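The other protein chains are all here in position, but one chain of the complex has been omitted.
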Amino acid sequence: MSDAVPRALEDGLRLAMPFVAALLVGSILLAITGRDPFSTYAELFNEALGGQSRIAATLTAATPLIFTGLATAIAFRAGVFNVGVEGSFYLGGLAAAWVGFAWIGLGGTLQMLAALGFGALVGGLWMLLPGWLRARMDVDEVVTTLMLNFIAIGIALWLVNGPLLAAGSANSATPMVLAEARLPRLIPPSTLNAGFLIGLAALVVYGVWLRLRVGGFENRLVGLNPRFARSVGISVSSVILLAIVLSGVIGGLGGATHALGVVGRFSEGFSPGYGFTGIAVALLGRNRPVGILIGALIFGALTSAGTTVQLFADIPLDLVQVLEGTVMMLAVVEAVRWARRRRAVRAVAP
Amino acid sequence: MPEVDSPTTRLGADGISRRFGSVVANDGIDLAVRTGEIHAIVGQNGAGKSTLMRIFQGLDQPDAGRVIVDGRPVRFRGPADALAHGIGMVHQEFMLADALTLAENLILGAEPGRWGIIDRRAALDRARQLADQAGVDLDWHQLAGDASVPDRQIVEILRLLYRGADTLILDEPTAVLAPSQVDRLFGLLRALRQDGHTILFISHKLREVMALADRVTVLRQGRVITTIDVGSIDQDALAQLVVGETVEPPQRTACDVGDVILDVAGLSVAGLGDRPALDQVTFSVKAGEILGIAGVAGNGQEALIASLIGLARPSAGRMTVHDEDLAGLSVADHRAAGIGYVSADRAGEGLCRQATLTENAIAGEQRPLAAEARGWLMPGRCKQRAQTIIDRYQVVHGGLGRPVAELSGGNQQRLLIGREIDRSPSLLLIAQPTRGVDLKGIAAIHRELLAYRQRGGAIVMVSEELDELIALSDRILVLCGGRAMGIVDREDASTETLAPLMVGAAAA
Partner (left out) sequence: MLDNVLHAAILATTPILLAALGGLINRQAGIVNIGLEAMMLSGALAALIAAHVSGSWEVGLLAAAVAGLISAAPLSILVTRFGANEIVAGLGLNVLIAGLIGYLLSDFYGVSGTLRLMPVPTLPRIDLPFIAGVPVLGAILSGKDVLTWAAWILVPLTALLLTRTRIGLRLRACGSSPATANSVGLSVPNLRDGATLAAGALAGLGGAALSLGLVGLFSEGLTGGRGFIALAAFYFGRNRPWPTAFACILFGFFDAAQIRLQGGGLPPELVQVLPYAVVILALTLASWRRRRGPSPEP
């Protein structure tokens, strides 16, 4: 028990380190371009959390990241490097939008649920191929899932420019989803919607699954040491396949909530890289439910604040991207490695 | 003047100590390897040989003491430093890049040529010249990944010579070699000694030490026991020094042999290339019986155990447990049929180092445990199960929620064996049961295995320690080149009867 406190502290530091470093990089950039970093950050903070409407905007922006972060974490935890959540998010969003505008007659809530379910299903099915290739054919999942992102985006674009293009619409977008199929808003007029609650519920289920379900236990052991897992009778390939498909399901569900909750349809540029930000979220949160939530909130806050700060204070929104990229790069650095660096370099040879 | 500072000492250790946590790997080691001799270092697993060699290579730094070269203290920061002093090492895991040819591996790091362009003709000439000197014939254009094990080893030795090393450290060089290949290696090493090279030879095979070395240093539990001329000691006395206080021979009482538990017929496992890793092995094990598996490392033991637990798919043959044919089924099916498995690779396969004691203790049993509660793994229930194993097998630990990596080797092994025996399997597969375990721990493990046998369990036990096999087994099957060379009954089992079989001589 006595070492619980240092361990929590260490976890906290690990979580904070990349973020603090990113703020530092950001402030250098701000200073070079003649801006005061402190007042900029203060303004960002204020825009993210100052008042109910701003908080609602932050939570809205965090919602897709909860899904993509969680989706990534499920796979990472099983040792599967799925970087293809973006693709599931895209296709899940498109599938949900299609159900939302096309399946007229289901009526109300049922149509909404069908749309969410179909989005999740398509997201999961999309991951079947890389999952099967990894689990049965030993094909490196990093490259296949990365490539599948571009394929998913291409397919989605083709569909919204052709078969699913809204009549009379010049830009690439589907018709609007029926009003009954949209996710209810929590604090009108803010766009914060039930998708956020679904995301929270997914995190809770994930936490319980990890700790108390046999599937979560096997998922963790396979991620930690696949040879060990195999030797105690766990079917490593099934666990890997399940993890990557579940990852797709959550990614697809995220896309569905985004389409039904925020956008109201599927259109070109549906995701500004939520899937990739999700990788940063999962890494920052060390694949744990609370960590993912915190990570998603941080990036959500940055996005929502960045948008308004750009409008009012003439600070390019791209600053948020700079921070995000820096966090991603640093999140994979083992903080302790700084101290052990020399040893680590020597340890290259066994 | 202590010998380590003498000008005739090529490489020495002066009071070197190194500890890892609570484990003292090297405890004030003094060693002096004379120029032009073949000096053997012997000791059991865990005696501290590897740590000392890593320090001689600059791969690890001593907590106290000094490395001495030619009478002067040096500090190596890496293998390159050691090589600059003319000291090179051939590791057990060969250091060759598979995607490069043998010739490229030879010259790597010191390529002949100008302006960055490799002079391939010069490289090849030099390679052939070295091979001629060593009396070997190599296809230098072959990729290292495709080359045979002895060829790879030779290339590593030649690379050290190419780089100008006059002192070679060889870590268990014969572990991977067939007997004829051992002869070729020894011939080469003797020729090198003739040319004035110094050789430090790590082994735990006393017969080879007696045959090759000039002097031998015995390590036990991190300390130097003695350094002595090989000519002035016989093998039995040396063995006594290596083992130290003799392990209390396990109390082995006769017990009733029951029905056949495991029946294996014509079992084969495909290997790399054309040669099968396991070639039509047939045997059976009855309840209350320990079948030992003897053989030089890498002669099919791993393939045998892997196929018996379902990790490797047999290419031919049949294996039944309680008359249930399991060949080709999954590990889970094998375990469900009543087989327990204690891996030789305790830290890499048997246990999950980063996972907690509890997680390790219930691993493999998670589904039955969860089935009791509709798929829920209740923490209390898991802890209770872990506690039972820990109490019963006396695992000393710092908390059920701590990672297993923090346990000592012996405690890890007890946890692993406890986990597998406590499931009450009818057959236990165990490989290297006491590797890296101290003497007290060894005795406890032996008692546990015998008690399991007494209760009617059947054991298939692979060990590189012949003494252990002879002390525990009811019968010993000897593997060589993946084939069963014969099965020796307990009454006839001795080093003399087993050794010829291990090197491939047919049973008389």
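Each chain gets a letter, A and B, in the order it is written, and its residues are counted from 1.
Definition applied: a residue touches a chain if its C-beta (ideal position, glycine included) is under 8 Å from a C-beta of that chain, and two chains touch if they have at least 3 such contacts.
Every value quoted in this text rests on a predicted model; they were computed, and no experiment measured them.
Engineer: Please identify which residue in A:L121, A:A202, A:A243 or A:L330 touches the non-displayed chain.
Structural biologist: A:L330
Engineer: Kindly state which of the options B:R163, B:R223, B:R252 or B:R353 is in contact with the chain not pictured.
Structural biologist: B:R163
Engineer: Which residue among A:L23, A:A102, A:I151 or A:I187 touches the omitted chain?
Structural biologist: In the full complex, the listed residue that touches the missing chain is A:I151.
Engineer: Mind listing the chain B residues that contact the chain we can't see here?
Structural biologist: 78-80, 83, 91, 93, 95-100, 104-105, 107-111, 113, 116-118, 120, 143, 159, 163, 273
Engineer: In the complete complex, which positions of chain A touch the hidden chain?
Structural biologist: 29, 33, 81, 83, 129, 133, 137-140, 142-144, 146-148, 150-151, 154-155, 157-158, 161-162, 273, 276-277, 279-280, 283, 316-334, 337-338, 341, 344-345, 348-350
Heads up, the rule we're going with is that only the chains that are shown with their structure count from here on.
Engineer: Which residues of chain B touch chain A once you look at their complex with the stated criterion?
Structural biologist: Residue positions touching the partner: 59, 77-79, 91, 93, 95, 309, 311, 330-332, 334-336, 341, 343, 345, 348-355, 359, 363-364, 366-367, 369-370, 375-379.
Engineer: Quick one: in the complex, what on chain A touches chain B?
Structural biologist: 211-215, 217-218, 220-221, 224-225, 227-235, 346, 349-350
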